[in-house]
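Pasting a structure below so you can have a look.
Only a single protein chain was left out; the remaining protein chains are all shown in position.
Per-chain numbering from 1; labels A, B and C assigned in written order.
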Amino acid sequence: MKFKAEINVMPLKALLDPQGKAVTGSMKNIGLPEITNVRIGKHISIEIEAASKEAAQKKAEESCKKLLANPIMEFFEISIEESK
Amino acid sequence: MKFKAEINVMPLKALLDPQGKAVTGSMKNIGLPEITNVRIGKHISIEIEAASKEAAQKKAEESCKKLLANPIMEFFEISIEESK
Amino acid sequence: MSALAQEKEIVVTVETAKQLGLLPEEFEKIKKVLGRTPNFTELSIYSVMWSEHCSYKNSIKWLKTLPREGKNVLAKAGEENAGLVDIGDGLACAFKIESHNHPSAIEPYQGAATGVGGINRDIFTMGARPIAQLNSLRFGDPKSEKTKWLVKGVVKGIGDYGNAFGIPTVGGEVFFDDCYNVNPLVNAMSAGIVKVGETVSATSHGKGNPVYIVGSATGKDGIHGAAFASKDITENSADDLPSVQVGDPFQEKILLEASLEVAKADVLIGMQDMGAAGITCSTSEMSAKGEHGMKIYLDKVPLRQQNMTAWEILLSESQERMLLVVKKGKEKAVEQILDKWDIPYAVIGEVTDTKRLEYYLNGELIADVPAESLVLGGGAPVYTRESKEPAYFSEAKKFSAEKIKEPKDLKEVAKFLITHPNIASKRWVYEQYDSMVGTVNQSTNSPSDAAIVNIKETERALAFKIDCNARYVYADPEKGASIAVSEAARNIVCSGGEPLAITNCLNFGNPYNPEVYWQFVNVIKGMGAACKKFGTPVTGGNVSFYNQSSYEGPVFPTPAIGMLGILDKKNRMTLDFKQEGDLIYLIGEMRDDFSCSEYLYSFHKVKLSPAPYFDLEEEFKVQQAVGSIIKKGLIRSAHDCSDGGLFVTLAESSIHSGKGFDISTDES
Partner (left out) sequence: MKFGVVIFPGSNCDHDMIYVLRKIMGQEVVELWHKETSLQKCDMIILPGGFSYGDYLRSGAIARFSPIMEKISEFADKGGYVFGVCNGFQIACEAGLLPGALLHNSDRKFHCKNVFIKTQNNHTLITSGIPKDKALKIPIAHGEGNYFNDAESLKQMNENGQILFRYCDEKGNITPEANPNGSIENIAGVCNAKKNVFGMMPHPERASDTELGNTDGKFLFESILSLVQA
């Protein structure tokens, strides 16, 4: 079966996120001061061929641990759906 | 009220995604050939001060149109929750 | 109904031709060549090959009047993808400039990045390894938000692509003027080195030899013109058409290494990179040059997007792709190299001896046209346009210097000039480019007027300079163009080098506007005269018309000159002051003439004045004198006097050395 995984790879909370800080600053310039605490990471979508949703979840996690995220500076969240 | 928006900014489908292509290619090297069609974009989380969920949604959309996404190259998806 | 069937359904009329940008008489000419009405695919092939960009139809007649011969020219302008010049030690230098102005105006990052990719492919398609890059950038008012957005995107695009591709950016220029507000100019130059005799030609011959497409997959990139024309015919929904082409510097780097390995393996008949008009252009130009034909099976082309029609595949301008004609029997050898680098490839056809291009899709012949009829120098139309002197030209002569009062506080003027964006240091731009990869840039720690690129393990080095003061060219196109060539030569001479040859990027407005065409014709005259004088033939380049700022008329006529020079490393001269007590000489006659200067234009806001005094003979003599002084080792530094005048020249030599200067002028 074919599954689609949506993965977010975000900088660790403790880490200074200069890009997020800069973008937060520019929200004021575009008239949206009510938007704060911007944090920017990667969104990765992948297609997985797997026997079950659990198997797809395991494969997605393995790809994050091995390649898609670097634990020293990032954490990841995965959500899986069956693709139609 | 305080809301939290999770935004995905992804390259348009028709466009070449060099980064996604390279990462897809390397899935084989890490023993996960069943993972294909990797596409990589940005995940942005923001906090919004707004009177209602609809107002927060409108502000989030405005920030994407004006700043967070380049309409020529990218599309965006927004999901809003009330932050506790 | 399949896309192919749909395409065959299209009834082609002169209206279709017009929508594809062809003139009615051009449509008639096609019918005469084919002996019948072309189908939609054939018509779209002619529409791209006879476009201004590929055919140079409104400029080639005048370009041919430029001096193209020279004792060390190995490939004349138009013969190959880039000019080729013998630089001694059994080596040749391939170099060229190209423009990506319009794509950069839409998406600055990708527009500029793909410009860098394209120009470098023109170099390594000849078997030469690129060793140096330069770029010439022109933007509008630096304070406007739009310009800031364009500058940020263009500089980051050039940096990200060039740095990943791994070729040092050793020089360039950045210029701001309101005339570029809407239409920035992004000209990219690249130079490479190849052993004489090991070059690869963009040709095709030998019946039965296989034709390979190598590199990225093909998508619906850059087919807007034809797509628009056929929009009511083939349903290309908006989100199916990529709005912009995306560059992949990583794919380009492995394409470079694989192409050079293939070039040295003696398995090729010919090779050409895919630029404008993609497969159509490379198959037709290589076939016409080798006086052979090709059978091409479009369904064999690796695609990035599903259900692409024949004309979409033929016209696609997807990046990082090459066409290779391989010697029969050498397929294994080529494929082994390509597999080593993990580059996608496919055999998409073979060479025939019919001199015709036959394109098939799923076994059906979809287009059958003679190669010769498509190409520049073959059947492509050649026009001369009407030329009319613009009113501003005589208007400018009415300017008189007396009207300008000398400001009381000259220190303020000096500060104004030295901090003006057109004169102040461009470190904030070039520090984002890797200028040192390849460890050949000898200007990093001791700058000269031109960029000096070491040829390792020889006694010599190359000198490069990009130059054009577009205000002079606007004021007087003929004189301005001569000055542009002379200034490039002056910079190379001041660096201890000898000018060898030039390439050029001719940026103009709409050629159907007689006043623009008057600018173009006179630029060619002025450039030709100066090239003859300095013995620097034109080895090729690029013409970019239609650079309009919609409400302010055309951009300034901007012939960016890219000059190559050669020097013995022992003669290398730098621009920084060396020792206290050294004497400072001004070579060349001083004149009370500041027309068209940055001082007059920006400080006094006088936008219209005649071009400054210039005499080609005098300029040549000054350069000869400085050249021999340097060779005799009589001086410690040399710096040319240009934008901003004498004060800025002295200030630059001072800033780079941390030493001051003491100048006294006589009372007159």
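In this section, a contact is a pair of C-beta atoms (placed from the backbone, for glycine too) under 8 Å apart; a residue touches a chain by one contact, two chains touch by 3 or more.
Predicted, not measured: the structure shown is a model, and the values here were computed from it.
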Touching partners, among the displayed chains, of the absent chain: A, B, C
Contacting the left-out chain in the complete assembly, out of C:S243, C:Q432 or C:Q548: C:Q432
Options C:V182, C:I254 or C:L303, residue touching the unrepresented chain: C:I254
Hidden-chain contact residue, picked from the options C:V14, C:V33, C:I60 or C:A164: C:A164
Missing-chain contacts mapped onto chain A: 14-16, 18-19, 22, 42, 67-68, 70, 72-73
Interface with the undisplayed chain - residues on chain C: 156, 159-160, 163-166, 248-251, 253-254, 257, 340-342, 431-439, 441-442, 444-446, 454, 456-457, 569
Residues of chain B (touch criterion as defined above) contacting the omitted chain: 18-19, 22-23, 26, 29-30, 40
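Rule of thumb we're sticking to: only the chains that are shown with their structure count from here on.
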Mean-CA-position distance for chain B and chain A (Å): 9
Whole-Å separation of chain centres (CA-atom averages), chain A against chain C: 41
Gap in Å, rounded to a whole number, between the CA centres of chain C and chain B: 37
Chain C-touching residues of chain B, taken from the complex the two chains share: 11-18, 21-22, 25, 70, 72-73
Contact footprint of chain B on chain C as seen in their complex: 106-107, 110, 216, 219-221, 239-251, 304-305, 318-319, 342
Contacting residues of chain A [partner chain B, same complex]: 6, 8-10, 23, 26-27, 30, 32, 34-50, 59-60, 62-63, 66-68
